[in-house]
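Quick notes on the structure that follows.
Missing here: one protein chain of the complex. Every other protein chain is in place.
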Amino acid sequence: MASTNADSSLDLTPAEIDKAQRHDANPLDGIWIFIVGDLFIFGSYFVTYALWRNWQHDVFLSAQRNLNLGFGLFNTMVLLVSSWFLAAALKAMRAADWDTSGRWTLATMACGLVFVVSKISEWTVEVGHGFVFTSNMFSQFYFWTTGVHLLHVLFGLLALFRLYLEVKDPTCRNVATAESAAAFWHMVDLLWLVIFALMYLTR
Amino acid sequence: MSAAAPPIPSGMVAKARWHLRHNPKADLWVAWWSIPIAYNIMGMVYFTITHMMPPPDPSKSQAEVVEFFTRYGFEIRLGFGVMLVSLAFLVWANGLIGWLIMKMDLPHAKAWGYAYMLAMCGGGFTGAYMSAFTMSVASLRPDRDPAMLQLLYDATYISFDGTMGFFLFGSLIWTYAILADKSRLFPKWFGYTCIWNFTTEFLVSPAVIVQTGPFSWNGTIAFWIDTIVYIGWQVIYVFMLYYAIKRVDPPKDRFRSMRLANLPGSRGTSVASTSGLSPQPA
Amino acid sequence: MPRILDHTLLLSVPVIGMIWIAAFLVFPTWTPLPPTLSAADVAAFYSDSGNATRVQYAMIVFNWFEIGMVGLYAMIALQMGRMSHGGGPLAWVYMAVTLGGACMFAAANCFWIVAAYRPDRAPEAIQLLNDLGWICFSVPTGFLIGQAVTLAFAVFLDDRDGRVFPIWVGWLNVLAAIAWVPAAFGALYLTGPLAWNGWLTFDLRIGTFAIYNAAMFAAAWTARNRLAERDLAA
């Protein structure tokens, strides 16, 4: 059982510990593995959606009438603005202007909250019109994909909140963690751009 | 202390014996080995013996369900027999991970470790065992009323998919622990990959509502993408545990009870005289 | 406080063992219902008011005490913590698996109670509940096996010069684990030794369980005494 570990020593050598720590040195690499994986997982969802759209084109087209393009456009703009604000927050942080950075982070979070509220009101309106998850194949994709995205938005808000706390506290200001949180938030924006195109705009 | 132990002999069995006797992490290593072995047995049971995976169509007619259980009845019961013998060893994996969480440098590490163990054991007990029972009972008498067979069929897959919350929560706990751990027992990037795992656990939930399409229990999204992500993550996780075990301190000074044995009133003999080891400082 | 009361947890074990045996005797049949009974026969068994009452009373008692061996297992887990791997994951694993076994027993218990609760149900439904009950009761020996193997492993890992449990406890656990393996395949056949009323699935499993718990009680009792002295000395 344990025999296959036999030739390795019982504990790591200092060189091995060094190597393991260097591997870890950049926290950005950590979040990036997640982001790339998430992009590809979402990519597979998008392709699945396209396939079903192709198979049930009429159903999808008529079901798309239930969506409100205005809401979709508004949500897209809100997220784009939030990304812009966050990029400004990061620029301020790199210039060591922490107070301004905190304000822009708050502005980003405000945009995120607007998105959440807007998304939920959009759902409420749709459900009120009898357009629910089980209505048809399009509605399944729509509610599910936007729901998963909303989950990402909520996690992103948590990350931004933590970022804000760190910016406020002089003892734990750290550009590297800020960059991780920002990268995640921009990915949320990026995914929404594709979801908006696929759900609202395709014909 | 490994320096004082006798040299590692050659030969599989002798090496294994040496490690069991002298490796202070022997219990961790055996728990580690149980992971690839037990998961492979599980995979074999689900995919090749019982034909439970990939899942059959949820919208099967009653006649097709009867046919399914008639055709695979013996294999289903045999496969679940194998699984029931081996499944308890997955608890070793949970114990190992929970214990590693307890060793991390984060506030209330012990509680996080217990929470992980509770969540994962709960998921294993309900998700795997309940589906095994309903499936076995259905295949035991395929001449039952077809409506009842269909009930058992649904119960199998819905109890399998419907217990994802346990795994979701377990995974969430582990993820948090890794990301918050200051000792970096696991690399941070591995913590981020755990997020794939628990988010994909969220995503199977529509399978308990819809009967066809990509979100049903045999669908592209609810089953295939989820399973591919899970298996990929599982491979990473086995390697990460390997490095974590190498880095963590041994559970306990193995020779503590030997020292106790030297005390008056016990029947042990002196360690120093029998094995040439000097007692460790307390 | 009288000194004997220091040992309430372990002393509860033989008491609960007696209660289990009593409940076992109250159950209408000492051997399981044959799996080959037709749905009508199974329904008739539960419709018989004498049988139904005895099933219900036996199950109520099991329901009260199904987790009763927890004292023994917790005590064993405590001793595992004092072994040379103590502080590692094994003791926690041991506790988790014992809990799993009790949960499966509780599930079986509920299925039987439901079968006896409304005996005017369709015979097919009663038969289904009866099947579920016996399968849940007979087949999940994986937990018992996991329990025995974990403990055996801990005993073998313990250092040779100051064992917490003597080595025979390890071998007893290995033997018990082997004896429980056939029962995991108890769903394979409706007749023969592997059926849920066969000797491999029922008699061997129950017998081993009884002997195992008695022997482990003895082992835990003596280990507790010895270790108490040792701790006092330390």
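Residue numbering begins at 1 within each chain, and the chains themselves are lettered A, B and C in the order written.
In this section, a contact is a pair of C-beta atoms (placed from the backbone, for glycine too) under 8 Å apart; a residue touches a chain by one contact, two chains touch by 3 or more.
Following the convention adopted for this analysis, contacts and distances are computed from a predicted model.
A single chain of the complex does not appear, and UniProt lists its protein name as "Prokaryotic cytochrome C oxidase subunit IV family protein", one of "Pyruvate ferredoxin oxidoreductase", "Malonate decarboxylase subunit alpha", "Carbon monoxide dehydrogenase subunit G" or "Prokaryotic cytochrome C oxidase subunit IV family protein".
Looking at the complete complex, one finds that the omitted chain is in touch with A.
Contacts to the hidden chain, counted on chain A, fall at residues 28-29, 32, 35-36, 39-40, 43, 46-48, 50-51, 53-54, 57, 61-62, 64-65, 69, 73, 76-77, 80-81, 83-89, 91-92, 95, 97, 100, 104, 179, 182-183, 186-187, 189-190, 193-194, 196-198, 200-203.
Simple rule for what comes next: only the chains that are shown with their structure count from here on.
Viewed as a contact network, the protein chains form an open path, each link joining two chains that touch. The distance from the centre of chain B to the centre of chain C, with each centre set as the mean of the Cα atoms, comes to 23 Å. Chain centres here are Cα averages; for chain A and chain C they lie 49 Å apart. Separating the centre of chain A from that of chain B, both taken as means of CA atoms, is a distance of 29 Å.
Of all residues in chain A, those touching chain B in their complex are 1-3, 5-12, 16-17, 20-21, 23-24, 27, 29-31, 33-34, 37-38, 41, 44-45, 48, 52, 133-134, 137, 140-141, 144, 148, 151.
Taken together, the chain C residues at the contact with chain B in this complex read 35, 82-90, 92-93, 96-97, 99-100, 103-104, 107, 124-125, 127-128, 131-132, 135-136, 139-143, 145-147, 149-150, 153-154, 156-159, 161-162, 164, 181, 184-188, 190, 226, 229-230, 232-234. The part of chain B that touches chain A in the complex is made up of residues 2, 8, 12-13, 15-16, 18-20, 23-26, 29-30, 33, 184, 187-189, 191-193, 195-196, 199-200, 202-203, 206, 209-210, 213-215, 220-221, 225, 229, 243, 246-247.
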